[in-house]
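For this view, one protein chain was removed and the others were kept in their places.
Each chain carries a letter (A, B and C) given by its place in the written order, and its residues are counted from 1.
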Amino acid sequence: MQTPVPEYLAHVIDQCENNQTGKLADYIPELAHANPDQVALAMSTVDGQIYAVGDEDIEFTIQSMSKPFTYAYVLQQLGLDEVLDKVGVEPSGEAFNEISLGHDKRPKNPMINSGAITTHSLIPIKDQLESAEIIRRFMSELAGRELCFDEAVYASEIKTAYRNLSIGYMLRTVGILETDPVDIVNGYIRQCSILVTVKDLVKMGSILANGGIDATTGKRLLNRDVVRQVLSVMMSCGMYDAAGDWLTTVGIPAKSGVAGGILGVLPGQVSIAAFSPRLDEHGNSVRGIEMMERLSRDMGLHLMEGTPSAQTIVQSHYRTGKNASTSIYVLRGVLKFTEAEMLLRIFQGEAVDESTIVIDLTQISLIHDVGKRMFLEGVDRLIDDGHSVLLVDPEQRLEQARTHKDRVLHVYQNMDELLEK
Amino acid sequence: MQTPVPEYLAHVIDQCENNQTGKLADYIPELAHANPDQVALAMSTVDGQIYAVGDEDIEFTIQSMSKPFTYAYVLQQLGLDEVLDKVGVEPSGEAFNEISLGHDKRPKNPMINSGAITTHSLIPIKDQLESAEIIRRFMSELAGRELCFDEAVYASEIKTAYRNLSIGYMLRTVGILETDPVDIVNGYIRQCSILVTVKDLVKMGSILANGGIDATTGKRLLNRDVVRQVLSVMMSCGMYDAAGDWLTTVGIPAKSGVAGGILGVLPGQVSIAAFSPRLDEHGNSVRGIEMMERLSRDMGLHLMEGTPSAQTIVQSHYRTGKNASTSIYVLRGVLKFTEAEMLLRIFQGEAVDESTIVIDLTQISLIHDVGKRMFLEGVDRLIDDGHSVLLVDPEQRLEQARTHKDRVLHVYQNMDELLEK
Amino acid sequence: MQTPVPEYLAHVIDQCENNQTGKLADYIPELAHANPDQVALAMSTVDGQIYAVGDEDIEFTIQSMSKPFTYAYVLQQLGLDEVLDKVGVEPSGEAFNEISLGHDKRPKNPMINSGAITTHSLIPIKDQLESAEIIRRFMSELAGRELCFDEAVYASEIKTAYRNLSIGYMLRTVGILETDPVDIVNGYIRQCSILVTVKDLVKMGSILANGGIDATTGKRLLNRDVVRQVLSVMMSCGMYDAAGDWLTTVGIPAKSGVAGGILGVLPGQVSIAAFSPRLDEHGNSVRGIEMMERLSRDMGLHLMEGTPSAQTIVQSHYRTGKNASTSIYVLRGVLKFTEAEMLLRIFQGEAVDESTIVIDLTQISLIHDVGKRMFLEGVDRLIDDGHSVLLVDPEQRLEQARTHKDRVLHVYQNMDELLEK
Partner (left out) sequence: MQTPVPEYLAHVIDQCENNQTGKLADYIPELAHANPDQVALAMSTVDGQIYAVGDEDIEFTIQSMSKPFTYAYVLQQLGLDEVLDKVGVEPSGEAFNEISLGHDKRPKNPMINSGAITTHSLIPIKDQLESAEIIRRFMSELAGRELCFDEAVYASEIKTAYRNLSIGYMLRTVGILETDPVDIVNGYIRQCSILVTVKDLVKMGSILANGGIDATTGKRLLNRDVVRQVLSVMMSCGMYDAAGDWLTTVGIPAKSGVAGGILGVLPGQVSIAAFSPRLDEHGNSVRGIEMMERLSRDMGLHLMEGTPSAQTIVQSHYRTGKNASTSIYVLRGVLKFTEAEMLLRIFQGEAVDESTIVIDLTQISLIHDVGKRMFLEGVDRLIDDGHSVLLVDPEQRLEQARTHKDRVLHVYQNMDELLEK
């Protein structure tokens, strides 16, 4: 059997391919040489499965899509507070390249140029590497392959970087930049000239979708709170001057670049990247936007589409043994706060006596931190009530099997093993 | 056993109770008579379980927290387009009561006063009821009990409603309001004077959290797309002039009222309401904000805390029967796009032959629309490959049990029944 | 002989009469009934000579041209400080009817609607008259005839005064208005409905041009500092959102009204009024603007066209008498600071001795305050030096003929009388 996902993505491309509106970026001369008809679409699951169709191997410059990743890098290196001192998190309601600051002198957010240049200036220099090279290496690690600079685009953009230089000097004036703005702007432009394909983008995005862990290696590349910050800022500030419109209609944290790329990340679910060089008046890829909207609508990929959690965390509950003195709970699904709350509510039905309670976690697919803590709190309370509590947990998800009161729990591989005893 | 949730909520109240900063709303004289030390906290799960602690039975006026519900009502009655013609969805970056409009003359969003007054003007009048009475009935239905107006607060606010009257006349000037602004502003102020408790608020919020369905009655009160729109706007515009700060630090769509209430809704998970009358300079309850922040942090209730989906939708896979010709998949967890994608990826391992494939859905806790469509597409493809596909689905979640190609599927109550055949 | 001024004004009308662009005010229904082809032009000298051509006897509502006069009235009654507490003097850079305030909550200036409504609210009520009636009487005094209200225009405007009511409630919100905004807005609209002709306007304007004195009666109607304040504000704020453009190209303090009138006042020189109902997009009379520009250009009527003052305040100087011991100065022209400075500079040429100095003021056309003080200071110094100083001043412009040191001066009617002695 072939999975229908690539066909679906190809179908999405087909539907937008007739759209020839928009035009190539003209403010960077080199970008005007792109083939305007190119179009590509890719998707990655949180576990790292990548689907890609169209001109999936065409490299283009990452441009502004580099902003969330550089932001992630400096957050990871410096911590949230130090970065917030220099760059805010509020939507600007302005075009991405506006020459303006917030009332407190800080750039309003890291997704507009002033904020991104400031973010670039915060890269801690080490090993005598240039700042852009440090970011290239970081992005290469996220992408899982060695990325390169596009020297021609870099050289082309440097020549006419008047607007970014104006922003750089403005930031130097108010003390947000602390060194030569020309160097920093050059570094920022170099960062923007890193070459990626849509496959690279979804790979990089999948690490954000997966809470900071590279699913293919199991390695944590970004802290969970860094990822939360980056996605929050992409949500409220990523699509510039129409944050509210994007949130209501598409509902996917996203960032676009003037070379024609768009990257969207839905936490815990997927990352999506689209590419097509013709831009609308906001500098976003016309077809890219169209594809993102279609995917959100067709696949229910909207941040506010909160799937109602399982209302049946308890798959079955029965009593067995002498005088039906053993109560057996078979659980299933994901154990987060919501489910844990429900489970503990059900446990309230247990009388205060010395009966045995067996909880079978075999069919639980995932246990979240808060879910685990609440579960263990519930177990403690059952024991306090006089019960013996036995667990079936073949995958040993509770690791040390100790409650908050440090009681050691009896954990069995499966029900049969337990019943034998 | 007692569930620890109420204790946890009480603990949250305890921690904020020493905070005596802020002061009572002074712009509505009647509100200045509130007891400043009152404090209450409530939470509702999506399935309608309500926890409440503190001054949980104290009634206070809903004030601006009425805005998302009136918005929901008119969206439900008129559809999205008609409402968007009159009110935008962009964050305003301004105080809630600013006398200003967007460039296109529309109020920027329905959470600021100009947008809320406009929203109130859109209530379709029927049965000769006043607009505020229609909203009172709608909110009573959401709350599950008959809510009342606070006539004293209403009378008090009407007397000094200069700012809202200024906004009303401004809206009339540009044609956004089409009838007498005095009537509309009076209706809006009456809507704001509906009395609620924190328990009412979380009940009303739980219907948003649950995708529009009242979990206690199973009745759909709001369409799914209406809920998505309301929550999106609460997220980007609900907490006024610091939308980005609220999104990054708390990450819960929320709305506050000047009587001291705050309501937060996390789609698919919970609704939370806090109440304490002392306000900060933005007009938000000081303790309410503190409690919301603590809950978000402690319980991982942040929109960008996307729990990585189950990576093990397939609990087990084994072959049985003659020549191991029958392939049996036992699934578990929630079946959404992400899981369906993974499942179909696994199905790709099946050779193209005439073998039988059994899929056991017994332990699946929930099947999402897109998940179902993809699953049935996968089944069709397996059949196209030559396989016989048999399902075990005791809860009959696939209802008609027909694939997209309209094939009737064999559905069994349990594995035993199937094996018998 | 006939003076050519009326012919010149008629010529100016002729040149603009083909201009049919612009359209009637539509926001006040009654104004849409005006005859769009009407056109009138009038001019008054500071001594009250009025020239008027075209539809010079057509009455139209004064509208916003009432603003400087009401401002003058409250300044005269309350003094500058009390008025400045409520209304600023800065150009707004906005349309006249903008619903907005300055950072300090005050309307930015009295020429925009918010400032004019506030100004109206400051009219001290006396004799149980309505505020608009008080203003009608004041304007009638300035115009030298009894002016009337246009009840039809008033009634028409009241019906759709949404914008002004919005502004009124906004001002009430911030405490700039202290009583019912509906009453004040009604009063303001009534003030705007006073009927005038271009002749009335130039008569009223001539009192501003003449430093507050009605030249035809010799009666002071406004203090000099009130006039200076009113003209300053007309200059910087009168022509709305293009103050700088108006100042550079026309250079005449001015105010227009939506019924088609424009009034310009050049201090010390003339007042000019034009009328024609068709308006441009700013709400200014198209032909009115054209006529004002032509008059400014043709007649050198620009505030910055400072005519270099007389460089020959001393018409002749000669010595006579025994040993040429008497020095005679024959002066001419206007004696202001500039001329007095020059005169005293010339007096420096007198040696320190006991010679007689005769100063003939017969041909001096005007003596300004500062000019007089400096002149008397110079006389004192000449006497200190030992001189006898004799004056010829048939018109007795130095009144008491005492110096600062309280010396009594010898003043003669003419040179012959003096020489006799």
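To be clear about the criterion, a contact is a pair of C-beta atoms (placed from the backbone, for glycine too) under 8 Å apart; a residue touches a chain by one contact, two chains touch by 3 or more.
Being a predicted model, the structure only gives us computed values, none of them experimental.
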Chains still shown that are in contact with the chain withheld from the display: A, C
Per the touch definition above, residue among C:Lys105, C:Arg228, C:Arg294 or C:Arg407 touching the missing chain: C:Arg228
Which of C:Gly79, C:Gly175, C:Gly244 or C:Gly321 contacts the chain that the document leaves out: C:Gly244
Residue among A:Arg172, A:Arg373 or A:Arg407 that touches the chain left out of view: A:Arg172
Hidden-chain contact residue, picked from the options C:Glu17, C:Glu90, C:Glu151 or C:Glu354: C:Glu90
Residue in contact with the excluded chain [from C:Asn19, C:Gln77, C:Ser100 or C:Thr338]: C:Thr338
Positions on chain A contacted by the hidden chain, ascending: 99-100, 162-163, 165-170, 172-173, 181
Those residues of chain C which, in the complete complex, touch the missing chain: 1-5, 45-47, 49, 88-91, 93, 109, 209-211, 213, 215, 224, 227-229, 231-233, 235-237, 242-245, 247-248, 251, 253, 266-270, 298-313, 315, 332-334, 336-338, 341-342, 344-345, 347-348, 350, 352, 362-366, 368-370, 374, 377-378, 381-382, 385
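Just so it is clear, only the chains that are shown with their structure count from here on.
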Whole-Å separation of chain centres (CA-atom averages), chain B against chain C: 64
Shared-contact residues (touching 2 or more other chains) in chain C: none
